[in-house]
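One chain of protein is taken out of this complex; the other chains stay put.
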Amino acid sequence: MALLAGKTVSGIDYKVKDMSLASFGRQEIESVEAEMPGLMACRDEFGPAQPFKGARITGSLHMTIQTAVLIETLIALGAEVRWCSCSTFSTQDQAAAAIARDSAAVFAWKGQTLQEYWWCIERALDWGSGGGPDLIVDDGGNTTLLIHEGVKAEEEFAKTGKVPDPASTTNVEFQIVLALIKESFKVDPLRYHRMKDRIVGVSEETTTGVKRLYQMQNSGSLLFPAISVNDSVTKSKFDHLYGCRHSLPDGLMRATDVMIAGKVAVVCGYGNVGKVCAAAMKVAGARVFVTEIDPICALEALLEGHTVQTLEDVVSTADIFVTTTGNKDIIMLDHMRKMKNNAIVCNIGPFDNEIDMQGLENFPGVTKITIKPQTDRWVFPDTKSGIIVLAEGRLMNFGCATGLPSIVVSFSSTKHVMAQLHLWNERKLGKCEKKVYVLLRHLDEKVAALHLPKLDAKLTKLSPDQAAYSNVPLQACPSLPTTV
Amino acid sequence: MALLAGKTVSGIDYKVKDMSLASFGRQEIESVEAEMPGLMACRDEFGPAQPFKGARITGSLHMTIQTAVLIETLIALGAEVRWCSCSTFSTQDQAAAAIARDSAAVFAWKGQTLQEYWWCIERALDWGSGGGPDLIVDDGGNTTLLIHEGVKAEEEFAKTGKVPDPASTTNVEFQIVLALIKESFKVDPLRYHRMKDRIVGVSEETTTGVKRLYQMQNSGSLLFPAISVNDSVTKSKFDHLYGCRHSLPDGLMRATDVMIAGKVAVVCGYGNVGKVCAAAMKVAGARVFVTEIDPICALEALLEGHTVQTLEDVVSTADIFVTTTGNKDIIMLDHMRKMKNNAIVCNIGPFDNEIDMQGLENFPGVTKITIKPQTDRWVFPDTKSGIIVLAEGRLMNFGCATGLPSIVVSFSSTKHVMAQLHLWNERKLGKCEKKVYVLLRHLDEKVAALHLPKLDAKLTKLSPDQAAYSNVPLQACPSLPTTV
Amino acid sequence: MALLAGKTVSGIDYKVKDMSLASFGRQEIESVEAEMPGLMACRDEFGPAQPFKGARITGSLHMTIQTAVLIETLIALGAEVRWCSCSTFSTQDQAAAAIARDSAAVFAWKGQTLQEYWWCIERALDWGSGGGPDLIVDDGGNTTLLIHEGVKAEEEFAKTGKVPDPASTTNVEFQIVLALIKESFKVDPLRYHRMKDRIVGVSEETTTGVKRLYQMQNSGSLLFPAISVNDSVTKSKFDHLYGCRHSLPDGLMRATDVMIAGKVAVVCGYGNVGKVCAAAMKVAGARVFVTEIDPICALEALLEGHTVQTLEDVVSTADIFVTTTGNKDIIMLDHMRKMKNNAIVCNIGPFDNEIDMQGLENFPGVTKITIKPQTDRWVFPDTKSGIIVLAEGRLMNFGCATGLPSIVVSFSSTKHVMAQLHLWNERKLGKCEKKVYVLLRHLDEKVAALHLPKLDAKLTKLSPDQAAYSNVPLQACPSLPTTV
Partner (left out) sequence: MALLAGKTVSGIDYKVKDMSLASFGRQEIESVEAEMPGLMACRDEFGPAQPFKGARITGSLHMTIQTAVLIETLIALGAEVRWCSCSTFSTQDQAAAAIARDSAAVFAWKGQTLQEYWWCIERALDWGSGGGPDLIVDDGGNTTLLIHEGVKAEEEFAKTGKVPDPASTTNVEFQIVLALIKESFKVDPLRYHRMKDRIVGVSEETTTGVKRLYQMQNSGSLLFPAISVNDSVTKSKFDHLYGCRHSLPDGLMRATDVMIAGKVAVVCGYGNVGKVCAAAMKVAGARVFVTEIDPICALEALLEGHTVQTLEDVVSTADIFVTTTGNKDIIMLDHMRKMKNNAIVCNIGPFDNEIDMQGLENFPGVTKITIKPQTDRWVFPDTKSGIIVLAEGRLMNFGCATGLPSIVVSFSSTKHVMAQLHLWNERKLGKCEKKVYVLLRHLDEKVAALHLPKLDAKLTKLSPDQAAYSNVPLQACPSLPTTV
């Protein structure tokens, strides 16, 4: 493998695209810090006590400017950090460069091959002489997976002497994983065992990663405690509510320069995301039509002043179509054929099969004109009429806007800090089992509380009498969690 | 007991305030039917099949115009009905008169004594010769309680020969209950046993009633199946969201004629009700301050554009104060002393101990000037400054506005119809146990669906493929529940 | 004429309905003072200097609680006041009683005959021995008219010796006016000449009154200076914008208890009032349809997210209809015949000919059921379907709500104070001609400024440099107008 890491003058390992981007990255980090008040408040409140003193943290999470603020917060609290990205395309190279130059070992760049991607994970896990981290910040669960697969392979080897065989699977990515583990057998056939013995726990960001963790827990194979950062009050609700409300109009305007006022917008699905999207379109001055299969959600849409119709009823008169259902096959080729010229079609639901991109691509003679990146005009040959599809039917707020705003990411990042602090402090008490924990309510409250001062908010305090009356703890929000 | 029921020319038992109000009541019933589309749709869809053929229903629920539409819907579906109110003050006498004249036995009037109140319940339960109903619609659980206490007393009598002794309790209301039961021993010492044997089940409206049912279930004493109409998606959320959003500004304007635009409104508590109240004040043009003890809720308030401060910070500059916390001692005498002249103070939280009415009443020399019913100006003798307190600190939307709008009541009333249909149909299958059931999701969906046609809404239908993909039943909303 | 005024113990002339209502009226006056911050600020700022010292003011303006605050403000600034109402039905008897008992001569009660009405005007103009006022506050122009007609008759008499002859006109009301003038000839054939010689000027409230004043000015017959309070920035805009936004939903809810959310509302006309009504319905959760004849207004409606259709297109599916056009024959019988059962029909436009009440009343067999005062259900005999008409097609915000909120009235009342101060101060300088003046911009600004402190607002001050740059006077808002 020709991949080689570099070392900075101050001795930091790294492999990034272009170290000369470091200063630009630093500027952006400084610009975004004010938008991540929870992380900055962590530095103020916990920094002096250095609670992560002695802790090694390996992180695998989109190596963006926002993540850079998380990394430097962990360091400010005393941790040593090594980082890689959890996706081949999400790294902002200036962020990686700035972190590598100034703060922590980084192995990440935009546009990795799968082989490069897994090499980076392995590098982030390697704390010298094959030793591993104390704590993991994970997103999607691949770092956790590598350790679990490593341990499994080592057990198999101990029992049968067999080393992992990439050829044993047809899954290309898993071949890479097995090859990576096989490689480590050369230096240490118990490397992953030693690694898991040291690990105090992992905090996991995503639904997908948490699902895997629960599967491991249920099958009894989970090797260390895990905290789901995803299943907390401030995560999914806030991501949807504040994230989408911000980024749906933002993405529409950046991609198409269109004025939403006066348009007819169709929102397919009126669940958590659909509700927010419909509201965002309404305040922007659009007339909103909702399509729904569930009568309760339909009733809610009506009572918010939206019109509820089927897609067929409005397909030829609407200007903007947004899918939010989480189901598939929502806007099909036949629908798109009936739309007005230059109707805008986009998806903000979690998966990319709501819009029939395949049907569109395969239509005989269709022309795809890229107006700008992530904004394509598809023209049908017979009608000469075109529709504008955003982000190729994938999440338009990530493709055409900037994904989640920094302050929303600040909530989830601060949750990682709380979860990591909790795991690290609890290690001495041995209280955490090899289970998946949901972020405790009081830690979630702490995350919210850390954001309040910079937003000029002042909390009311319960009296002992009131606390007794409502049967809740007196200190609704502890200023410093005892064990954390 | 001097209470005597009358009988109409068509042979309906009744005791109401004034039968001459019947025509006025009929007009109001006709006016409100269009606002209760779920009930009217029930008549259209289920009426022809007469599913309640042979069923006797005893109802105990505020005898209002809205309830009259429910009663006549049950009758339209084939039921025989006897009715009483669940509260001594909530009856609208014109509604009772109209029902008594045209439709069903009614025992209800505004301003009952406790004794009269319980006499009415007993009358509503008596279907002749002491026989009881097949089904109960209950609100607060007193009708259910009477039967349970009756059965208990009869068992005690069977074992020990003791008849119930009102003097055995100091609780005045329970003395009345025991006296009532004792009375029935004279004619039939197994009357309540026979009653409970016949009863197929009860649908219960309120949190309080449901709490009692769970206690009975847990202690093993529940005598028949129960369905909680309260714990369904469309109930508490809809009551809060649509009910309070409508009735907070309505109550403020009816009580004080004040223009909300330009005012500073303080909303104490940012839970489900507080969120809606703050939003309602904001769209009406007020500047909104929120007080909160929970940092997560505080963060939510900030992100909606409200200011979060303590009550102390804003008490002397705000114009309108609304408590929504569900806790006690929120606005105390000291706060009220600091308010601006003619500041408006009201509560829309569930209990009436959020505002310190006792402290206010006991302030030496304070003058209470009733501007109009439920709207009092309290003037402090030293400062000559006054504050305006709505509904004496009780639920201002019931005291100063008209409570829940008819269409919101239509949701819960239609739920009773669904629950009663379910209990009645399941009786043949014997599937319902002596347990508390939450309204099944598909019945809740049916309730919503029944409202849609009159709101001009059209549902989208899942394809078999989409249903499989999301792992949900194909028919999200059955046009006619099989067993119901 | 059997009309006789009384005299209070403190010597105040009056004729009111019921003096025992005075205490109730006083309570309401005290309650409303906080909602009229401009008037209260006038008392604080101008009261000490007693600028109206020596001025007699005759006022003719709806004798309501709000007007009572105006009257007592004029008195607090040093004036003597006599008052009558400008309408036979608008007096609040408790307000009249309180003013009569405590503050000023009043001749007003609810439900006057036309003869009584004009007798009251004459009484209000009579300051003893037939002497008249220095200043007039007028609404509709009848007080001004009486003086002008009196002067005309006296001139005719001087020339020809003819006294006014009521029989010379068929107009019943004008017969009363002539009879009143004729009566005064008995005591003093130059009474109205002496009166007009003394008068310094009039401030007029309404469009109708101002129109008359301009006609007099144009014909050269205007006898004293006049200030139009109507044509100022804060009057018509504020009345429409803030008044209707408040009172349309208020009136709908009070009259029908209906929840607006989820309804389809049709707003006929999208002018100044229509824009506000459509916006109010939208924020209340209705789907809004607008009908318009003007393409520019139609475009504005579209760009606010409303749907623009003809009345015919939506008449059979909408729930609420509001006319705002200022034109006639907007909702005709044929439209009403096609509406849904219990559709709500109301008018908030200036005149009462937008809804075809006559067509409705004359429909053979139609039944009118009064649900509550100003709320009628009209049922068609053939369809048994009814519609609900508010305020008999007249201004629904006056009929079903409380008209303009006090703070909006505070703006116009404060404008009268400014106008009266201006006229009174200018009398010495003789600068005012016998012309109609629009309220000077700086007086209008002063009105706004007087409201700001109680609304916690702080103005920014222009620097001399900025004033020069924009070519405006340095002191945008003089703290005390020099001549006023």
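By written order: A, B and C. Residues from 1 in each chain.
Rule of thumb we're sticking to: a residue touches a chain if its C-beta (ideal position, glycine included) is under 8 Å from a C-beta of that chain, and two chains touch if they have at least 3 such contacts.
In this text, all values refer to a predicted model and were calculated from it rather than measured experimentally.
In the complete complex, the hidden chain is touched by one of C:221, C:383 or C:466, namely C:466.
When the full complex is taken into account, the listed residue touching the unshown chain is C:311, out of C:40, C:61 or C:311. Note on the undisplayed chain: of the listed residues A:137, A:151, A:180 or A:407, the one touching it is A:407. Residue A:388 is the one among A:333, A:388 or A:448 that touches the chain missing from this view. Listed by residue number, the positions of chain A touching the unshown chain are 27-28, 30-31, 33-35, 242, 245-246, 249-250, 253-254, 257-262, 264, 283, 285, 317, 340-342, 369, 371, 377, 386, 388, 401-402, 405-408, 455-456. Although one chain is not displayed, chain B still touches it through residues 261-262, 282, 285-288, 302-307.
For chain C, the residues touching the absent chain in the complete assembly are 233-234, 238, 241-242, 291-296, 298-299, 301-303, 307-311, 313, 326-329, 444-446, 448-449, 451-452, 455-463, 465-466, 469-470, 476-477.
The rule is simple: only the chains that are shown with their structure count from here on.
In a homomeric contact, the two copies may use the same or different surfaces; for chain B and chain C, over half of the interface residue numbers are shared, pointing to the same surface. Here the CA centre of chain B is 43 Å from the CA centre of chain C.
Taken residue by residue, chain B touches two or more other chains at 242, 455-456, whereas all remaining positions touch fewer.
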